[in-house]
Structure formats: structure tokens, C-alpha cells
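Only one protein chain is missing from this complex, and each of the others stays in its spot.
We call the chains A, B and C, going by the order they appear; numbering starts again at 1 in every chain.
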Amino acid sequence: MTHAIDIRGLHYRAGRSFEIPSLDLRVPTGAIYGFLGPNGSGKTTTIRLVLGLLRPRAGDIRVLDRPMPRQAADVLARVGYVPEQPHLDPTLTVREAMRFQAAFYPTWDHAWAEELLVAFELDERRLFGKLSKGQKGKLMMLLALAQRPELLVLDEPTDGLDPVVRRDMLAALIDYVSEGGATVFISSHLVHELERMCDWIGVMDQGRLVTELPMERFKNGIKRLVVSGAPPAVAAPFSLLSRERNGAATETWLVRGWEPEMHAFFDSVGASLQRVIDLDLEDGFVELLRTFRTLPPRPEEVR
Amino acid sequence: MFDHIDPRSPTPLYAQLASRLRLAVAAGELRPGEALPSVRRLAAQLRVNPATVVQAYRDLEHEGFLEMRQGAGTFVRDVPTGRRTSERIRQATVLVRQLIADAGRLGVSLDELHSAILEEMGAKAS
Amino acid sequence: MFRVVLYAQWKWSRLVVTLGTIAAFILPALSVQGASRDVGSPLKAGELLSLVQSWGVLYPVLAAALGLLVAIATWAPDHRGRHVHALSLPLPRWRYVLLRFGAGVVLLAAPAVALLAGAVLATHLAAIPPGLEGYPVALTIRFALAVLVAYAVFFAISAGTTRTAGAILTVIGGLILVQVLASAADVHLDLLTPVQSILLNWPGPLAIFTGRWMLIDV
Partner (left out) sequence: MSRRALNLFFMAALVLPRALVGQHADLVRTRADSLLREWQQASVLAAVQDSLRHAADIAGRDTVRAGALTILVNPSPLPIAPAAAKAWSEIEQFFGPAAQWLARQPLVIQALDPDTTVPANPGDALQIYWDLNQRELTRVLLGFADLSGADPAVRDWLGGPVLPGLDSDQRRAQVYVALVTAPSQAVRRCFADDRAACRDALSLGPTTSDLLTRWYGPDERRDLATLRYAGFLDKGVRAREFRSCAAGSDSACLDLLESLPPGSLERPLDYAARFSLLETAVALGGTRTFERLFATAPGPMGARLAAAAQVSEDSLLARWRSDVVTARPKPVPIPPWAIWVALGWTVAFMTCGLGSSRWRVS
């Protein structure tokens, strides 16, 4: 199974408000796939479609090599899900919530669940409703991990949590992934966290997938060039996202698909490349979105 | 040892990790034969992708600093002292090259740079 | 799996079920008070029948209340979490609904059994004049069916999203509105009685509730 999640030509619409016209998204097995996108870009909807909570109008979704939502029941047994809003029943205590969840997942690992309970310092007798936001997050992660899933779908699991809680949760996640080779599909706004962990990045905006690249190619692919003496129109080997003049002498170009050997191009057009500025994931993401919204969408050269 | 791993820097994490390890071995922080943390534990500790740690360990194994014994873990190899000094010199040249590039950007001439270095070293020596 | 669903449901509705069970046990005894053997002059048949009948009206009320409250307790957490948790569980939706329903029915068995015990005890203790007889089992069967039907009705309504519940209420509201308008414009149009007769007479759903609930009868 090459891809844990394989979405082809997905079309979904909820009333008039929001629509995913057509989405192609593929998460390689064993990868830690970061799913970036501004609020309201359809991340949570996509995740719910992947989990079979929502039914698409058209398109083909295969999760763990099974069609969804037709075989949702079997697939969900092997998927750990941490939703954006904790959805457990507030009147159950932590222990009861664990016992409840354990009954539904054949691969539940009781020993490890207890380990995580201690690691996360959760009081098993407290009601779920009375837990703090961080504790709830940790419990949701515990429940998702303890079932030893093949695929973890995490919808902004650590957003709004304090660094200590985040550290514990992500450490447990990485620990599990590195042990079993599970696939992680994680959406988050904490870009630098994704930067550390993810080896794949998918960016979504306004219901469309902007790009989907390995982390290295995504980060190295986007550069800011300080150029002087360049002619107005230029046909470059890379895709020029934007050109801004700063001061008389130099311009700043934002480019994508940059390769080091492209220095020669500037000599050929009689311009001089002064500096190549690297962007971190956050800048790259922001710039990408900014330009993506201005440029008309055109088929991306993917992978 | 791995405290200032910076995911935002352009150099990939595995490279940063590898250079930290190389430095540690060179500087003698990691003595020969010492065991390194397992991939799983280091990845969890640093919250980085396990593949990053594996790649760093493999690069260093390739360069002869470490050896990965199947099932037993990863250990520091006995690196001849000459190798360690040449590594240190290499690190120094990298630092200097970075220094010169920055100075150029700031418009500081080489002589000024040279005299500043001597002065700093002089203060250190006395 | 059923055990945990049952436990969770018990935790939500244990107050309602315990109160219901106690009420179901003492109701028969209440309905024959004053007719017990040791009281001086035992009640005459006529008085006993009217006493039993007046208390009898509480059985359908208890049944409906139990059905309603347990059904609400069943779906409340799901509604609060907007069904995401339920849908993310690895079992088909119909099995989940079946588990929920089954758990509710098991919980509602308690009041029914309590009623049987109470009724048998009451008919045993009461001095029943000749010609009258106690019907504890028949009454319990009827009560159990009433609780089941009530539970099922409210289960269906509260299982639906607020939209479906809204739809049902608008239909009912519409009917009443049309009826009021019709009678205001004195158009001879009677909607409510046919609807009522469909619902309340056999084989309508609510027919089990109508009629006399007699622990002791001719």
C-alpha cells in the first residue's frame, strides 16, 4: 500500500456556503504529513471526508487502501482520530472514557494506555467535562494512540495548548510513529512544529490543494532573490511568483522551483543575482498563499 | 548537546544534527565506544521526524564517526586524534568563511576585520 | 461493546431509572391502599374499582415520562458532541443506534420488573371482594409495552438532528394552525379529530396508552 490516504477528484459541497471543487491529495504510507492552510480553507472538512463522517458528492477516497465512506466501519478501527473539538461525553470519567473507547478497538493496548495515562499525568477519576483544555487534548491523544492505529488523523491537536502539554503530546506521537511506522496526517497552525516533524507538506486554501511536496523540496523550492539590472519580461527556468522593486538598483523576486545551477540564467539575460535568501516553512507558506490567491489556479507540477 | 536545533533555519535538520554530533565527537564530549540514544528516543526527545535522526546517524557512520550495530544501537567509533583535529580545523574554516561573507555584506574591509580579530585575540591572550 | 454502552447510558440516566423503578414499585400499592386485608371493613367492590381506576391514570403517565427521559438521556451526549464521536467509532451507524436502543430497553426493564413485583404484592395484600380479580401480569405487560413505545417515539425524535425534530414540530404546528384558522373562518374543516383517532385508536401507535389501566377489575 503506497499511500495511506489517496484522494482523487474529490468534490464536496455543504449548502451554498462552502465547496471543495476538486481535490487530489495523497499521503504516502509511513509519512508524517503536515496539512497547512488558513482557517476556513476546508482542512477540517477534508479530514471529516477522509474519516467518512461526511459523504462527498463525487470523487474517490481511499484510506488504508479501502474505499471510504463505504467501508468506514472497518477502516476507522485502524485509524486514530483527534478532532478539532474534543467530542467525548463530559459525564464520563477519564477511566470510563478509556474503557468505553477500548471496547470498540480490537487493537487497543491496555498496558500502553496505562503508561500514557501516567506519562500525561491524567487523574483517572476526574470527569472529562472537568478536565482542562490541555488535559482534554492529552486524553484525546491517549485514546488515539492507545488503539495502535496504522493511521493517525490529527485535526489541530495541539492548537491553543501550552508548550509543556504540546511537548508531551508530540513526544508520545513521535515515539509511537518511530516505533511502529504508522502514518500521521496532522493539520495545525503551529507551522514550526510541523517543520520539525513532518517530512511531507500539503497546503490547502479555499477548498483547493495549493501544493503537496516533501518538506525539503517545499522549503528549498521557494527562494527570495535580490536581483539588479533585470529586463522587465523574462522567461525563467523557475516559476516567478512576484517581482517587487525596492529602491533604485535592486528588485526582489519570489521564485518557486529554484535550483542552485540556475545562477547561469541571470548572466544570460545580463542581470546580476546578488543574493539568494532562504525562507523557512512559515515564510514560504505565507508567501505561497499570498501569491496563490493572486495568480489564477493552474495545474501544479506535483511531486 | 542538541539544545539549539533550529527547524526554521534553511540547513535541514539532519545536517544540523549531524554537525552537532560531529562536533561533539571532535570535541571529545562523546568518548569512543559510548552509546548514542536510540533513534526512537532521540526523535521523541527532539520531536523531530525519526527519518531525520536515522539520516544523521547514517551520514556520520559513513564518515566513520559512528557505527550502527544492528539491534544493539549506535556507538561512537574510536576516531584517530589526527582525524579529530582535521575535523576541528574544518569547522573553523566554515566559521571564518561565514564571518567573511557577513563582513562583506556589511561593507567591512578585510583589514578592519583582521585588526578586530587580532585585537580580540590579544585581549583573550593577556 | 454493549456492556460499555449500557454502562455509559446507565451513568447518564441512573437518576431517572432509579426514581422510575421506585415509583413503579409503590404505585400499585398506593392504588389499593385502604383495601388491605387487615383494615376493618374492606372496601366494597364499587369503591375499590373507582379507587384503582383513579390511581390507574398514573401508569401511562409514568410510562411516557420514563420513555421520554431515558430517550433524552440516551442522545444528549451525542447531540452535545454533534455525533462526531459516534460516527468516528469503528462500527456501522445502524449497529450503534441498535446498541443505544438496546441499552435503553435494558435500563427500562428495571421499572417494568419493579411494577410486576409491586403489582403482585398489591393484589396479594388487598382484600379483593368476590367477582373482582387482580391482573398484575396483564398490567405489567401493558406498562412495559407503553414504556417501549414511548421510548421508541422519543428515541426517534431525539435521535434526529434538530432539523428533523424541527420538521416534526412544524408539521404539528401547521396542523394546529390550519385548524385554528379554519375554525376562525368557520370553514367546516376538522383536521385534529381524524389525526387524533388515527393515533389513539388501534392499530395506532399511542393506542396502548388509552383506555383504563386497572390493576384490579371485573
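We take it that a residue touches a chain if its C-beta (ideal position, glycine included) is under 8 Å from a C-beta of that chain, and two chains touch if they have at least 3 such contacts.
Treat the numbers as computed from the prediction; the structure is a model and nothing was measured.
J.: Looking at the whole complex, which of A:Leu53, A:Leu254 or A:Leu289 touches the chain that is not displayed?
T.: A:Leu53
J.: For chain C, which positions touch the chain that isn't shown here?
T.: For chain C, the residues touching the absent chain are 41, 44-46, 49, 82-84, 87, 93-94, 97-98, 100-101, 129-133, 135, 138-139, 141-142, 145-146, 148-149, 151-153, 155-156, 159-164, 202-203, 205, 207-208, 211-212, 214, 217-218.
The criterion applied here is as follows: only the chains that are shown with their structure count from here on.
J.: Per the centroid of Cα atoms for each chain, what is the distance between chain A and chain B, given in Å?
T.: Distance between chain centres, rounded to whole Å: 31 Å.
J.: At least two partner chains per residue is the criterion; list those residues in chain C.
T.: If we look for residues of chain C contacting two or more partner chains, we find none.
J.: Across the complex, what residues on chain A touch chain B?
T.: 32, 167, 170-172, 174-175, 177-179, 192-193, 195-199, 216, 219-220, 278-282
J.: Show which residues of chain B lie in contact with chain A when the two form their complex.
T.: For this pair, the touching residues of chain B are 5, 7-10, 12-13, 39-41, 43-51.
J.: Going by the contact rule set out above, which residues of chain C touch chain A in the complex?
T.: The touching residues are 1, 3-5, 7-8, 11-12, 77, 80-82, 84-85, 87-92.
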